[in-house]
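Only a single protein chain was left out; the remaining protein chains are all shown in position.
Our next item is subunit A:
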Amino acid sequence: MTFKRLALATAAAAALATSALAEVKVGMITTLSGGGASLGLDVRDGFLLALEQSGRDDIEVVIEDDQRKPDVAVQLADKMVQSEKVDVLTGIIWSNLAMAVVPSVTAQGKFYLSPNAGPSQLAGRGCHQNYFNVAWQNDAFYEAAGSWASENGIGSVILMAPNYPAGVDGITGFKRFFEGTVEDEIYTRLGQTDYAAEIAQIRASEAEMLFYFLPGGMGISFMKQYSGSGAETPVMGPAFSFDQGILGAIGEAALGVRNTAHWSKDLDVPGNADFVAAFEEAYGRLPSLYAAQGYDTGLLLVSAVETADVSDPDAFRAALKAADFQSVRGDFAFADNHHPIQDIYMREVVKEGDVVTNRIIGTAATEHTDAYGPDCNM
């Protein structure tokens, strides 16, 4: 499966790269090796799928691996801007890498489309007319989870996240719209793999619900240990802790968990079912929300290329801002700070046949937009 996927992606990249009359050159810097490579792979594959389906041969894509290292990402960005002469950059997964790359490339007049990271700085004071976030501002899923919990009568929660900026931001985001009491806040070590101590604390607490944000392997470890511990507090989190790649490794231990996301593969909007089927056929696995974000980023780019010429930055920017494409998330628009206005849903982890996956059970926030927009003076 891996080989097939890689072969397809390479073939797609090669096909795009060989087109002689490329009018738009895109530089994709994403994480393709090391821990967290699965996110970059999904973004890349979703993005390439959208370009392939558009049938256009005037978009050339250069793909590089940032290894999840800010210094590598900065070097790659310099190379793409100076020697590859790209018009548009995209692909970065992690907020710290985005902060290292985005301000410098947008200042050099390049466009940047973020398929994942949405640090608050870039949504507020540090916003830029050439920066478009196609995914979310980092706080979005947490805020939606907090307001969902309040609306559904959850009176008390226990919160848990790794002790690093994104973790602390997540907890802050949850509390922004949560009206009940916070029984306890647990900050774990980044990269921690054993959660026995925290689980004992959670079990000893009286909270009605546990809300946690533990990305990647941390979430897998925690959920497996939690379900085996006999603890019964219901669990909720942002979709990052329960995307398709993670659910495959947690298995049935995750059943019943609630999580917030702007997309789900069962979301009933035009084009979504076709996207899921096409992605599965092309790459042999179910798409994750990262794949959906990559796909939407591709659709956005194609929509802008169709109406404007990238050599005219003002027209191209207006075409991007219009967001004239059918997002697989449904209604999608850019707010004035170029961050999404979109609905955020509550999903539940269920078993479909042999596959553990997510299903939408309700809407957590309608036309959600971030809290930092007012700080942005574009």
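One rule holds in what follows: a residue touches a chain if its C-beta (ideal position, glycine included) is under 8 Å from a C-beta of that chain, and two chains touch if they have at least 3 such contacts; residues count from 1.
By definition in this document, contacts and distances are computed from a predicted model.
Chosen from "Na+/H+ antiporter subunit C", "Quinol oxidase subunit 1", "Elongation factor P--(R)-beta-lysine ligase" or "ABC transporter permease", the protein name that UniProt gives for the omitted chain reads "ABC transporter permease".
For the chain missing from the display, the contacting residue among A:P70, A:G180 or A:G217 is A:G217, taking the whole complex into account.
When you scan A:Q75, A:N96 or A:Q201 for touch with the missing chain, the hit is A:Q201.
Of the candidate positions A:P115, A:G146, A:G245 or A:P340, contact with the hidden chain is made by A:G245. Seen from subunit A, the chain kept out of the figure touches residues 1-2, 33-35, 37-38, 41, 163, 184-189, 191, 193-194, 196-198, 200-201, 203-204, 216-218, 220-221, 224-225, 228-230, 245-246, 248-251, 253, 285.
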